[in-house]
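The complex appears here without one of its protein chains, the remainder shown in place.
Chain naming follows the written order as A and B, and within any one chain the residues start at number 1.
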Amino acid sequence: MDGIAGKKSGLVWAVHLSTIALVLLWVVPTFGLLVSSFRTGDQIVGSGWWQSLSTQVQQLAAVRIEGDEVERDGVFVIEGQLYAAGTDVSAWGTSSREPEAYEPGAVADLGDGVTLTVGADGGFVLSSPSTMADLRMPRVFATASTPPEFTTGNYSNVIASPLAGQSIGQAFLNTMTVAIPATIIPILVAAFAAYALAWMDFPGRALLVAFVVGLLVVPLQLALIPLLQFHNWIGIGKGYLGIWMAHTGFGLPLAIYLLRNYMVGLPRDIIENAKVDGATDFQIFTKIILPLSFPALASFAIFQFLWTWNDLLVALVFLGTGNDQQVLTGNIVNLMGSRGGDWEILSASAFVSIAVPLAVFFSMQRFLVRGLLAGSVK
Amino acid sequence: MHPALQALFVIVIGVGGCVFYFYASNIFLDKVLYPARGPNAGRNTNRANMIRPWLFLFPALALLCLYLAYPVFATAWLSVFNRDGAFVGLGNYSAMFAEPKFVESLQNNILWLIVVPAAATAFGLLAAQLTDRIKWGNFAKSLIFMPMAISFVGASVIFKLIYDSRDANLSQIGLINAVWLKFDGGVGSFLMLRLVPFVLIGCLFLAILWAGWSVLRPLVQGQGGSILVTLARLLGAAVALFLGYELAIWLYGIATNELPYGTPQVWLQKPYWNNFFLMAVLVWIQTGFAMVILSAALRGVPEDTIEAATIDGANPFQIFFKIKVPQIMGTIVVVWTTITITVLKVFDIVLAMTNGQWETQVLANYMYDKLFRSLDWGMGSASAMIIMLLVTPILIWNVINARKEMR
Partner (left out) sequence: MKTKLLVSAAALALGAGGAMAQDLKYPVGEGAFNWASYTAFDEANNLEGQSLTIFGPWRGEDQVLVESMLAYYTAATGVTVSYSSSEGYEQQLIIDAEAGSPPDVAVLPQPGLIADLAKRGFITPLSAETATWLTDNYGAGASWAALGTYPGADGTPALYAFPYKADVKSLVWYSPDNFADAGYAVPTTMEELMALTDQIVADGGTPWCIGLGSGGATGWPATDWVEDMMLRTQPPEVYDAWVSNSLPFNSPEVVGAIEAFGTFAKTDAYVAGGAAAVASTDFRDSPKGLFSSPPQCYMHRQASFIPSFFPEGTELGTDADFFYFPAYAEKDLGSPVLGAGTLAFIMKDSPAAQAFIEFLKTPIAHEVWMAQTGFVTPHKGVSVDLYGSAALKKQGEILANATTFRFDGSDLMPGAVGAGSFWTGMVDFVGGKSAQEVADAIQASWPK
């Protein structure tokens, strides 16, 4: 007995360890983006995100000296602080060619009696025998260690950006308006069709299954022009009604396919017993199949919601880009400006748009399990 | 009216309308058209049962025909005209096959079609099986599922950051290059870059050869089946042979190649390998999908079959491969099919990361290029038809599977 128990616990450990390894592999890319979304653009391109927590020794961007001139005993002086607190300067210079020419505290002679000193804490003193009002201010290059620094500025940029008059809240609402009906309606329509394809006997059933699988592969881009033409022709043009119909049409093949596969696996005896008891197909469907298929319905609902939520192409074509129609993906893409984006906006916006789908998944997960338990009780 | 209110309205009208349609049409069929009473009760019931499936199917079929089947026919029609609207027959197709970029994308697509569904399904199955058994399984599942919630464009951003490369004297911001630069050709490098990959890929190589043989075995032993089954077996064996050949080249490469230690690599510009870096993005996304569906199926496996096997002394691996996997084969086919189709359609990843340059073109992006860059509807439609043709083996497999289930 002991031997078996020992083997068992060894196996459990192996399961835990491999799960951890798998999860880490899957999370690291997203985690990197999450960390990057709290850094400034210059930091993101300056060092890897995994270094963001450590104090770094690096060449800082050149800073031009500025400040008010004070006259002291016939000497004109500008004093000030070059860097944020915590910075520790190890070398500095005044020319891009020799950025590490001086030790902290050393005095650099800039000609005409002008001298500059930069201390280890980034404090500087620029002094000159004559006024410096017309002097071209020198730049300071420094090699310094800087403490880790994070910002929530990227998120406030994404969330509160007033660009183009549309708030992100409005875009959120628009996306919801698109996604919810476009998730519910195809499920309902597909459930009936899936039941017919799984449990009703009629000629041509296998062919219809093949037809549905075949339609799965139709590239969306091809359907755009004929369908928009069709919408214009029947008079609904560009609008919410059109996009709901489009998402329903595009989502149906997969919905039917997944649901049919699940329903085929339901125990045959339950359905046959019900038939013997005189239940009609309609009753069997609503009273037995639908409740039993809940996990499949829930998982398809999650996928369809994710697709409509993340979709940009269908929304652009069938909905338009006005302020009360623009969806979240469109809003974020516009934030990036006409010439493509910067890491910091891309990363922050990715997390803003991921929040709702994740919440949906977490809340639906409960239903996934519950439905399964119900299904296993026969 | 605010669109959100309108959405509520539409949910109510849409859902109510659907329910009403199904309910009313069934009542109409049973009570008015063919009532199951009177002199013709038996005949009427039969007739009603012949019509009923079509009542259930009608809304779905109508939408499918309008939104998907009609564009397919329109595409097939467009594909025989050139950009000036003149009929060219199969001219677009022959022009396409003469284009090196098209042949390249066809080759790449075949690689994608084999690697991505296989890897995503395998990882998904692994994740489903592992997380089913442990307390924090649901949490682990959510984390693996997370990439599904990221749009393809977002995912491309994430992986561009990972694959980023910069000059050797700057600090790397791409994770892969940062790790790569840690290797210096010493013992650690030998262990991590030669020995471990060699063993892992060697195992995969043997597993694939074994799988190919077990697919082919019934044919060699003369157990016939229908023509479709034979074809499917031959195709499976061919795929296994092709993969085995590729992996053999890999093994040779791992053992002998000189590695450029110490210099940052531009991963997305290494022909052939860059395809795998792009595929990794899709595998990363689709594993969550496979995991969710397969874990539902795994939980549906009846406990008594597992208990019986445990009592017979089967070890966990035997239970998994001999009891569970065969029982969820139908679902595995579904997951494989769905991911295959996603692979055929995905162009965002390639468009955003390489736009098909450095020999990474795939058919969907080629089509997008022809449609919207070159404004050549004929060529674009023709390439779309090729994409749809590629799905035929999957189609046959599904028909076989559906027939089996219905018996």
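Brief remarks follow.
Rule of thumb we're sticking to: a contact is a pair of C-beta atoms (placed from the backbone, for glycine too) under 8 Å apart; a residue touches a chain by one contact, two chains touch by 3 or more.
Nothing here was measured: the structure is a model prediction, and the numbers come from that model.
When the full complex is taken into account, the listed residue touching the unshown chain is B:Met353, out of B:Ile208, B:Met353, B:Ile386 or B:Ile400.
When the whole complex is considered, the residue among A:Leu34, A:Ile236 or A:Leu358 that touches the unshown chain is A:Ile236. Here one chain is not drawn; of B:Gln6, B:Ser142, B:Ser189 or B:Gln327, the residue touching it is B:Gln6. One chain is missing from the display, and on subunit A it is touched by residues 40-42, 45, 59-62, 64, 95-97, 99, 139, 141, 163-165, 224-225, 228-229, 231-233, 235-241, 312, 316-317, 320-326, 330, 333-340, 342. Although one chain is not displayed, its contacts with subunit B can still be listed: residues 1-3, 6, 9-10, 13, 83, 165-167, 266, 268-269, 351-358, 369, 372-376.
Definition applied: only the chains that are shown with their structure count from here on.
Subunit A and subunit B have centres, each the mean of its CA atoms, that are 22 Å apart. Within the complex formed with subunit A, the subunit B residues making contact are 3-4, 6-7, 10-11, 14-15, 18-19, 22-23, 26, 30, 49-50, 52-54, 56-57, 59-61, 63-64, 66-72, 74-75, 123, 126-127, 130-131, 133-134, 137-138, 140-154, 157-159, 161-162, 171-175, 178, 284, 287, 289, 292-293, 296-297, 299-300, 303, 316, 330-331, 334, 337-338, 341, 344-345, 364, 367-368, 371-372, 380-381, 384, 387-388, 390-391, 394-395, 398-399, 402-403, 405-406. Here subunit A touches subunit B in the complex through residues 11-12, 15-16, 18-19, 22-23, 26-30, 32-33, 36, 44-51, 58, 173-174, 176-178, 180-181, 184-185, 188-190, 192-193, 195-197, 200-202, 205-206, 208-223, 226-227, 230, 240-241, 244-246, 248-250, 252-254, 256-258, 261-262, 264-265, 280-282, 285, 295-296, 299, 302-303, 306, 310, 312, 324-325, 329, 343, 346-347, 350, 353-354, 357-358, 361-362, 365, 368-369, 372, 375-376, going by the rule given at the top.
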